[in-house]
Each structure stands twice: as C-alpha cells, then as structure tokens.
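With one protein chain held back, the other chains of the complex are shown just where they sit.
Lettered A and B in written order, each chain numbered from 1.
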Amino acid sequence: MKQFADSTNATFSDLTETATLCPYCGVGCALNYGSDSEGVIHYAKGRDGASNAGRLCVKGRYGFDYAAHPQRLTRPLIRRDDAYPRGPLSTFSRANSSGPRKPGGIVDYAEVLPHFREATWEEALERAASGLAKVRDTHGAHALAGFGSAKGSNEEAYLFQKFIRTVLGTNNVDHCTRLCHASSVYALIEGIGSGAVTNVVRDVENAEVAVIAGCNPTANHPVAASFMKQAAAKGTGLLAVNVRRPGMASYCEQYCQITPGSDVAFYNAVMHVIIAEDLHDQAFIDQRTEGFEALAKAVKPYTPEAAEAMTGVPAAQITAFARRLGQAQSAMFFWGMGISQHVFGTDNARCLIALALLTGNIGRPGTGLHPLRGQNNVQGASDAGLVPMYYPGYQAVSDASVRERFEQLWNVSLPEQPGLTTAEITHAALEGEIRGLYCMGENPFLSDPDMNQVRKALSSLDCLVVQDLFITETAEFADVILPASAFMEKRGTFTNTDRRVQIGRPVRQPPGQARQDWHILRDLAQRLGHDWDYADESAVFDEFVQAAPLYANLTYDRLGEHGRWYPCPDANSEGERVLFGDQFPIGRGRFVPAELGQAPDLPDDDYPLVLNTGRQLEHWHTGVMTRRSRALDALAPEARVEVHPSDAKRLGITDGSWTTLRSRRGAVEVQAHITRDVALGTLFLPMHFREAAANLLTTPELDPFGKIPQFKICAVALAPLSTPLTPPQPDAVSHAAG
Amino acid sequence: MSDVTLTIDGRRVTVPEGTTIWDAAQTLGIDIPVLCHDPRLDPVGVCRVCAVDVGERTLPAACVRAVSPDMEVRTDTQEIMAHRRVLTELLLADQPAVSQREQTTGDDKLYALAREVKVTDIPWPDQSERQPRGQDASSPVIAVDHQACIMCDRCVRACDDIQHNDVITRTGKGYSARIAFDLDVPMGESSCVSCGECVAVCPTGALTHQSLATTDAG
Partner (left out) sequence: MRLLSELESIQASTGALTDEALKAVAERRGIPLYQLQGLRSFYPVFRETAGAAHRIQICRDGPCRLHGQAKAKALAEALDDDSRIDVEYVSCLGQCDCAPAVAIDDKHYGTLPQASDIDVLLDRPNALERPAQPLAAPLPTDPYPTQTQHYTTSREWLARPAEQVIEALEASGLQGLGGAAFPTARKWSFTRAAEGGPRSVICNADESEPGTFKDRLLLEQAPHLIIEGMLMGAAVINADTGIIYLRHEYETARQHIETALEQARAQGVLGDNARGPGLAFDIELFISPGGYILGEETALLEALEDRRGEPRHKPPFPVTAGLHGGPTLINNVETLAAVTTILARGAQWWRDQGVGDYAGLKYFSVSGDVEHPQVVCLPWGSPVTQAIAACGGMRADRDLLAFSPGGASTPFLPASAADTPMAFETLREAGSGLGTGALFVVGTGRNLADVVITQARFFRNESCGKCVPCRSGSTKGVAMAYDAVNKGGRDISQPLSELHDTLMRTSICGLGQVALLPIVDALKTFPDDPSLKALQKDNA
C-alpha cells in the first residue's frame, strides 16, 4: 500500500518573504520576493497591491535574476589611458554593425573590459568629481548635463536633480520621460494643469467604454491589461485605435487600424461626428471648459469621409466609434507611445484631452485621462523634478518666485537659464556645447534616436561618468563607471502610473563594492563642497515632500506596505483615485485644437516602408535588465522585424529568414516575423536588441513642445539577406567614433 | 440586500445574503479546508474537500453554497472528517513520489491537507502506472506535471478569468481529463504569455516554476 511521503523542502523553510514591488513597468505591481540568507531570490509572488491585486506578468514573475547576473559590476572602473580617444568598444556598438547575436552576452565584456581598470572608490569618485568640475570650470556649468533614470526611486531622482542643479549649477537634467510621455505631459499641463493621470487603471471596471489609443497594454502593461480585459468581459466596451494591431484588439468592440501619423485626423473626425450629432456634453463644456468654439471650428472640415482618406479607416467605422463614445455615460482614455512618440505627439495628446472634455469624461468614476506610464518610476521621477523645466512638484524653473523658494530650501543660488532636454543634450554635445555628462541608470546610446549621431555625441564629450549595474553600451564611452545598486538592493519610494506611491524594500546587498546610488550622489556632492547629510532614504523623501506640496501628507510610516495615492488630502486618506471632480488646477479645461501634421522622413521609392518601433512583452527598454534574466532571455532571445504577409511575399521574405532593414541613417540585419498585426506597408521592430538596434534607423526630429523624438515613423527599405554577416572579431578595435 | 443568520458548528453568525458558507465560516474563524477554492477566483466546488453537512441528502461544497436563513451547518462531524480524508487519499494516490511544489515554493496545499487530516496509508490503487498522465517541459519558465494535477480548475480560472490570457482549458473527460493549452499543444508552443498566474494559484506540483538555475541562457 502506498504511503504518504511528506516531502517538505528544508531549504524552503529558510526563505524570507519581503514585501516589495516589481522593478519593471509603471503599473507598479506589489510582490513578495522569497530570498535566502545569501540574497538569492527564489521566487516572486504577487501581493495584494492597489494596482495588481496579486497579479504579475512574465517580467515581474520571472525577470528578477538580473541583479545576480555574473556581469554585475563589483568595483569602480576607470578608462585606461590607452583607451582614448573615446569611442565604442564592443562590436555591436561600432558603426552599423548588426547581425546574429553572439551567444551569452549583452555587451561583450571580453571586448570591453580590457579597456578599463579597477579602481578604489576614492579614486573613482575623485576622478568623477574632478572631471565634472573641470568641465564646469572650463566651459561653464551649462556645458554639463545629467541623465537620471525613471528606474530609480523618488529619492534618487530627487537627489540627482538636486545634484545637477545645486552642485553642478545647471538645469540640464532630464530622463527617459522625454522619450516616452513628454508630449502627453505637455498637453495635459496645458489642457488641465496636471501631467499625471486623472484616474487609476482599475477604474476601467466602472467605465462604459474605454479608448485604448496608440498603446499595447498586453505587452507593455500586462497586468493593467488584465483589468481592461476583465472589464471588457463584464461589459465595458473597449475601443482600440492603433497602426499595429494590439493584443487587446481581440477583446475590443472595435479596433480601428489607422495609417501611421493620422491620429489627429481620426480624433478630429470623431469629434466632428460627436458635435454634428449633438453627442457632446454641453453642460460640462459650459461649466468646466473654455475654447469650445475654436475646437468646433477646427474639427468641422474633418468629416468622416475626409478622414477616411487620411486615416484609411472607413467613414462608417469612424462614425460608429464616435457614436459609441458619444453615447456612453462614462469613458476612460488610455494612451501610450503611439500617441506621444511623434513630432506631433503633443497634438495627438491634445486631441484625446479635447475628446474627454467634449464628452464630459473627466472627474467621475469610470472616466478620465490615463497616459500609461512606461517605467516603474517615470511618474515619480518627473514629480521629483528630474526634468529641465520643473523643480520637484512641477514648479516652473522659469518662475522667479519659485526659484527663490528653492534657493532658500536648498541654501544655494540656482541657475536661471532653462535646461536642455534629453535629445537636445545630445544635439548640443554634437555642437560642442555640452562637454560633460553624468549618466545614472540611463543608456542613451541604445534608447535615443539616430544612434550614429548619439555615438558621435558621446565620443565627443570631455567627461562621461556612468553609474549603473552593468557595462552598458553607453558605459563603453565612459571615463569612470560607478557600480550601483539594483532595485532589489535598495529602499525607496516609487510612484506608479496611477499616482500610487509605494515603498520598495531591499532583499539583498549590492554585490562586491557596488553601492547605493544615493550614497554615491551624496559623496560626490560632499566632494564638490556641498554639505549633504541625510539619515536615510525616508529623510530624503521628507525633504522631497517639503519641496513638492503635491506629495503632502505622505511619509514612509504612512505609506507602509500598501502605499497611497497622491494627492493625499490628509494623513488618514488613502489618497485620491479620481481627480478633478469639481475643477481643474488651471480652473477651466482648455480645448487646444490640432491640425493634421506631416511627419518627417516619410517613405519614397528608395525607402518605401514605414517602420514603427516599440517594446515587446518579455523585454524592457535597452535590455540591460531583461536580457540578463535567464527566463526572459530564453523566452525571447532575438529581435524580429514584423512584416505583413503581402509585403513579405512581394519581397521574397519568409518567416524567420534574415533581412536587411535600411533607413536613411543606418541599417540592421534582422530576422523576419510574418504577421497580420502590422498593416500593409508598415513594419515593427522592437527597441531592445543591440544587435538589431532600432535606433540605428530612427530619425532625430523632435516634437516642438514635448521635445520627444519621432520613434514611431521612419522610412525604411527591407530586403532579403541570403547569409547574415558575422560580426567582426574584437581584435580590430578602434576607439574612434564611427 | 438583507442579512441572513445561521448556525455554524453551533455558533450563530449573521452575514449578508448571498455569502457562501465558506466565507461565513471565515468570519467566525472557522477555516474549512479547500483545494480548489481561492478567494480571488469564482468558486467551482469541485474538490469537495470543503463539503459540509446542512442536513440534506448530500453534503454541499461550502465554497459554493450560499447561506440560507436558520441553516444549521456542521463542518467537523466524524462523517465529514472521514470523507475529507478519503478525498485527500484519492488525490494523493496518484501523486508523484516527490512534490515539485514542495521543492520550489514549498506550499503544496494537497500535502498540507494530508498532514492536517493525518494521512498515512493510502488504501486506493495508484492509477499512475495504468494511466500515466505525462509531463510537459516545453515552457522555459513553467514546468507542467499532469500527474500531480488534481483538476481543481484554479489555473483555468486564473488564466481565463483573472489574467484573461485565455490559454488553459480542461480537456478530455472523466479520469483522463487534464488541463491543456490552446488546442492541446505543448505549453511552450501555445499562446501562453508566461505570466505565471497559473503557477501562483496551483495547489500542487502540477504547475511549478522551472528552476531558473537550470534554464539555459542560450
């Protein structure tokens, strides 16, 4: 007879569960890591967080092992003297090199490490401080710039911008929000006076309809997507608009596949129908808004028939969309990079805001504007002032009285000159105006458009300090690389896309001599003559709250294990889910009409296809973390360019075959994936893969307001490739820029 | 909605109409064991481990049955304990020798129940040799062992009702029923997006995390 064999695992009972957060996207899922005494994380379990209710996605569940990757930096590194002139060190970072990936590596350490030597912290910090100081003393403070990170905590973001502004003396500080929602934030501040979401994702369950515009939540915000799908199952009508079919389309009542860059025409036509059929909310317009007449006039020519020609969406579909939205009692608007990453990204966002104002869909349950924030702390980093135009709490640098208040708070005199944004900093470096850069947790080499120009810009610097977990592509150009801490090694607050402020907690120590990022910042500030002294992270947070009334009533104690939303009206409040029930921060909401613009770099005979770039489920930005996660790497080891079956047939390309993808700026070699998700004449390439770097191809033009690059449209040519080139071997390293 | 007053194990409790017996018992601190039920999921009442006596011909599942006025519920009679042990033994009879769940996350609920009801000998035939149910190691992150599956339907609900990834189903019928992905393809070839929700809710070693240490980075 069989016996019950109790197979309890002794190792398991030694594990500690720590309540913390997912390090990836802006949904901000709460989770527990189960870790042992060595700091090895064995599993991630979903925790009952406000935004995830115990759910996780593949990245949160399986992507935690990057922190323990053998390539983690454990000692400060200094560029060897013979590694100058400054330039890229690894094969794929050199000019136009692309092709099959060499197994095992992101940046190939065997190629790069020989050009650096290990140093003590004393030497490395001195080298960093003196390097930055030398630029400041030689070329002035405005020849310096800092790139912070949306992956760091609020405290780190706060201290980084404070460091750049008070220690280096310039407003040239920015982060990757510039690459994702800068245009949305500009339009939101202009239209309603607040750049954050007006309602949380999960309130979609109370919405009669939800517009899913230019975003792909099943890949980029999977847990948020699960709530949208659940709402759809219970009756919420999802309406998707996208050039590329999002996974969510299967759950939508309607999916409109618009042609690239035609968003404004589509939404103007929707507004045209809503006004023409008297489906707008006149009472809301009268009481809460201004500028309606101008909007009505602007959208008048955008009949559904006219828009059909511009968007490729049949007029009847546009009308049906408008009616469903106009007749709904409540509607939420979710959008992503498909709206924002255009030279007319701000105009695109203005249309969605106008649509919400027009239909009275802000300020009630089941209504609201929700730009889905990409990174775990992109909301918080912006809140903390990690942008050139605002101090913490969106207080304008250009406002003299604000500046005076901050001078008092920080006890320094602050620069008046407005700062440059991310892409502007790169452009200024090419002009020789930016000479020194401090880069904390960002990887502009891969994340910024037109890599060939970025390569030149980074090569041209006099001083580059990189603070990161690994030798990133950007770090290949550095004078000093400072080994820093991973998410699961630090304590700090993180603000998710819902404005929920939550505490992340350490489960392991930084490896070797790697240090807490805020300790590095503090020591550099002290080294440069500033008397920074904080007891711990919560003291930094308290100063941030003091600087930013937006975060009033929040403290570490009150945030506890579950966090709170900001704004938080009093000490006992959970914070506010739905904002602006009575009025907007600027009083009345503003309709800002937009006209359909013309994108640069459109297709012609030589470059007949439109390339769209973006993310995929298993990966994250430049892959620094996810490609060092065994699970995520195994699930999605290589880049694929998505090709429509008819284009593939015409070009003689089969699924999985190698191709050359060429734009006016560069070319990559990449395997094809044939799918109807992309429209005829369009392609999609994920941005995560250095060996098929999408940003070798993208165009550097910016939106004039949000200064966001146009990642979503560039003209390309696609051709089959019989045998992919093998990357050249590292023996012929040239340090010069390509 | 009005309130309902009932008695559970001799203790009176008042709960809103529509509350399940299981939830009502929780408010009294009475923890009726469950395998298939998880408060995050709609109850399906298939494991029958939470069967309670309400004076009817059969014993309803506490996780499904709603309370009714003046209901007299017993959760701990000798008879209930006997059925609970038999049900646990029936499931244990076909389990693999070692629980993969105990080896990974250490929270095998079937094993915990077996300890609670003090299973020693299992008098029911082990069907695993006559009708082996198979394994599926095709996913880089999730290990599937059908032999450890007790068909509690948790993964199905987690995948289809919680995450709405719509991949997992019950396939087949009767004893040969098991879980399947899409049109019964290996998990790694299915439309699974590896969110791991199925692993999180699985009460046994049927769905566990592949050891990240042995996954080849390639």
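The rule is short, and it goes like this: a contact is a pair of C-beta atoms (placed from the backbone, for glycine too) under 8 Å apart; a residue touches a chain by one contact, two chains touch by 3 or more.
Just so you know, these numbers come straight off a predicted model, no measurement behind them.
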Partners of the unshown chain among those that are drawn: B
Contact residue for the chain not shown (choose from B:P33, B:P60, B:G106 or B:G188): B:P60
Which of B:T27, B:T171 or B:S211 contacts the chain that the document leaves out: B:T171
Missing-partner contacts on subunit B, residue numbers: 45-49, 51, 58-61, 64-66, 79, 82-83, 86-87, 90-91, 93-94, 123-125, 127, 130, 150-151, 160, 166-177, 180-184, 191
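The rule is short, and it goes like this: only the chains that are shown with their structure count from here on.
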Geometric centre distance via CA averages, subunit B-subunit A, whole Å: 40
Sites on subunit A touched by subunit B in the complex: 1-9, 12-13, 15, 34, 42-43, 45-46, 53-58, 61-62, 65, 103-104, 218, 222, 226, 229-230, 232-233, 251, 617-618, 630-631, 633-635, 637
Subunit A partner contacts - residues on subunit B that touch it in the complex: 40, 92-93, 97-99, 102-106, 111, 114-115, 119-123, 126, 140-141, 161-165, 193-197, 199-200, 209-210, 212, 215-218
